[in-house]
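All protein chains of the complex are present and in place, except for one that has been dropped.
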Amino acid sequence: MNAHYGDRQVLHNVNFSVAEGEIMVVMGGSGSGKSTLLKHLLGLQKPSSGSISLLNQNIAELGRKQMMALRRSMGVAFQGGALLSSMSVGDNVKLPLRENTELDENTIDIMARLKLELMNLAGFEDLMPAELSGGMLKRAGLARAVIMDPKILFFDEPSAGLDPVTSVELDELILQLRAALNMTMVIVTHELESAFKIADRITVLFDGEVAAMGTVEEIKNSSDVRIQNLINRKPRDKVVDADAYLQRLTAGGT
Amino acid sequence: MEISRTTFKQYERLHLSGEIDLHNSSVLRETLLGLLGGGEHVLVDFTQLAYIDSSGIAALVESFNVAKKQSLEFKILGATGSPLQVLELTRLVSVFPMVENEHNL
Partner (left out) sequence: MKLIKNIECDSCTSKLCSIRADVREACLEFGFPDPDINSIVLAVDEACANVIRYGYKYCDNGSVKLQIFAADGEAVFHIIDQCPEICEADITAKPVVDEQPGGLGLHIIHQVMDRVHLIEGDASGNTLEMRKQLPLKEA
């Protein structure tokens, strides 16, 4: 698929597939197109050409109702947890069930507790999001994302904002979740350590193009200088367009 | 930080010394913009400069942009050590005209 913002092409010939039960990590620096890719995968934006199939359905061809049905098989965990601040943690986690199912409240309660238990959040359901730490918010967001037992989980920057220890714990949790529920996962991150730990395969984006795709070992051994730079965290060797750079730094002002 | 001024060829030469940071970079900015406002070509002499942070760099960027718009020359002379590293880190070495020493002018 290709994607444009206005005249600017932001994704170039991006082509990949994720197998059932696989954890695919999408990596790349800021501006590499990984967030744009995620928006397209979620059907929030339409590609300018090409197509996206989720669970064997071409999402461009789906009507609103079919898309809503498909969304029920997809879980999304956003960067900040994206919990509603006016609701308790428990109510946040139950929200998708209340909105999308006719299940009775007792069943919903139990399902929510099961997921909170899985996320080591048992006993926190009556707290408000503001009372949780960063790592707990992430886990609560994850609990909500998987409450409907989605077939595919999309996770945007799981480690962002977490201290290293919490971030490692969350990685463990992601692996446990896959083992327990055999969920297919697409995880966008810029954290190398986390990517190497959880990925079955990694897709590396650079400037909107797939620079590499492969197993952790393959990516580590890549001869692509940009990928080695990413791994070793070196600035990119890039010729600076002096005028354009100056323009950006001064926002075109005087 | 201290700033002193001499004339060298067609340039107003600003000798920077000491350390430029958030505390004093506005003085550098005003001095530079003042010179350019008066239509002067500017040579920013880094030879005695021990340190410059990104706010100092921002003052240079802004001034250089003004100079370009007014077709005035704006050069950086003799950057070494930490100040040169900052220019490299921010990839501005390829944006500013840099001269190693005054014989190259």
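Order as written gives the chain letters A and B; numbering starts at 1 within each chain.
One rule holds for everything that comes next: a residue touches a chain if its C-beta (ideal position, glycine included) is under 8 Å from a C-beta of that chain, and two chains touch if they have at least 3 such contacts.
These numbers come from a predicted model, not from an experiment.
Novice: Out of A:Q45, A:Q79 or A:N120, which is the one that touches the chain we can't see?
Specialist: Answering carefully, the residue with contact to the hidden chain is A:Q79.
Novice: What subunit B residues would touch the chain not displayed?
Specialist: Subunit B touches the chain not shown through residues 19, 21-24, 51, 53-55, 57-58, 81-82, 85-86, 89-91.
Novice: Residues on subunit A that touch the omitted chain in the whole complex?
Specialist: Listed in rising order, the touching residues are 29-31, 79-80, 133-134, 157, 160-164, 233, 235-236, 238, 240-241, 245, 248-251.
One rule holds in what follows: only the chains that are shown with their structure count from here on.
Novice: Per the contact definition, I'd like the list of subunit B residues that touch subunit A in the complex.
Specialist: 58, 61-62, 64-66, 68-69, 89, 91-92, 94-95
Novice: Quick check: in the complex, which residue numbers of subunit A touch subunit B?
Specialist: 235, 238-240, 242, 245-246, 249-250, 253-254
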